[in-house]
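All protein chains but one are shown in place.
On to subunit A.
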């Protein structure tokens, strides 16, 4: 067990080191750009994972909250003219508050109703962004969002500096999610996922905890959206579209819903495959759609979950063999 943990830790630090030095060894600006976007999607997918994976509530408004974060940052920095980091913090506060308000109502519904309700909420956000031209620029999109302001001596004008900034937020997100999942709070979410009625009977306030999960999920969606806006510096209403939510879902499902490493694995693999299959662009769902269906039937916890289960099975088998050997030995001793 300790060796496995050591291996894991070793692999993790190796991976971190790799992404840290990557911009230094490659000068491929396109690749760095794709990596930055992947980091941003991953943050959003972690938010979705907390709600759909750990708490069991499939929210289909996630792209809406992502767009809410992006547009709030754009409006606060450009239209209102606040300094970047103040606007950044206000964006996170604002998306969380909107998340809390919508969550309070949405979470009164359960299962199918929740999915349909959030689907409609997402659609309303899209229609508002699309139609409210005065504020959001409508179809034309929102142009001229500033890149992150400097903190002391740190400036974020270049692509490389943006890379490290987004990477910092990604690592922070993973650490926070790790702490949450392994805390009592995380156990509470999982209890609700496994059986809401059972959770209630052991004294968990499901209303309160579901709301916490919902707010956290919108918080990370907003964070990703804000980073996205200041990185691409141009946003259009399509980022709030339902297809974006479906993209997040594909990343999460393929990586492994309800697992810690799932969002990273899924997002990286799918973005990478999409890059390889550039010619498929519009038709990529011809491949990912069936993969999604097959996975949900045969490996509902995605790649990550599949590996975890496989490891557990192997270990169980090993134990079984060992115990059988022990028994045989004992018998031999008795007979002898």
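Keep in mind that, in the parts below, contacts are C-beta pairs under 8 Å (C-beta built on N, C-alpha and C of every residue); 3 or more make two chains touch, one makes a residue touch a chain; residues count from 1.
To be clear about the criterion, contacts and distances are computed from a predicted model.
A single chain of the complex does not appear, and UniProt lists its protein name as "Amino acid/amide ABC transporter membrane protein 1, HAAT family", one of "Sarcosine oxidase, delta subunit, heterotetrameric", "Amino acid/amide ABC transporter membrane protein 1, HAAT family", "Cytochrome P450" or "(2Fe-2S)-binding protein".
Screening A:73, A:129, A:192 or A:249 for touch with the missing chain picks out A:249. From the set A:7, A:28, A:83 or A:131, the residue in touch with the chain omitted from the display is A:131, counting the whole complex. Taking the complete complex into account, A:120 is the one of A:11, A:89 or A:120 that touches the chain left out.
Set against the missing chain, the residues A:85, A:178 or A:283 yield one that touches it, A:283. Against the chain not displayed here, subunit A makes contact via residues 52, 56, 58, 105, 108-113, 115-117, 119-121, 123-124, 127, 131, 242, 246, 249-250, 253, 282-286, 288-293, 296-297, 300.
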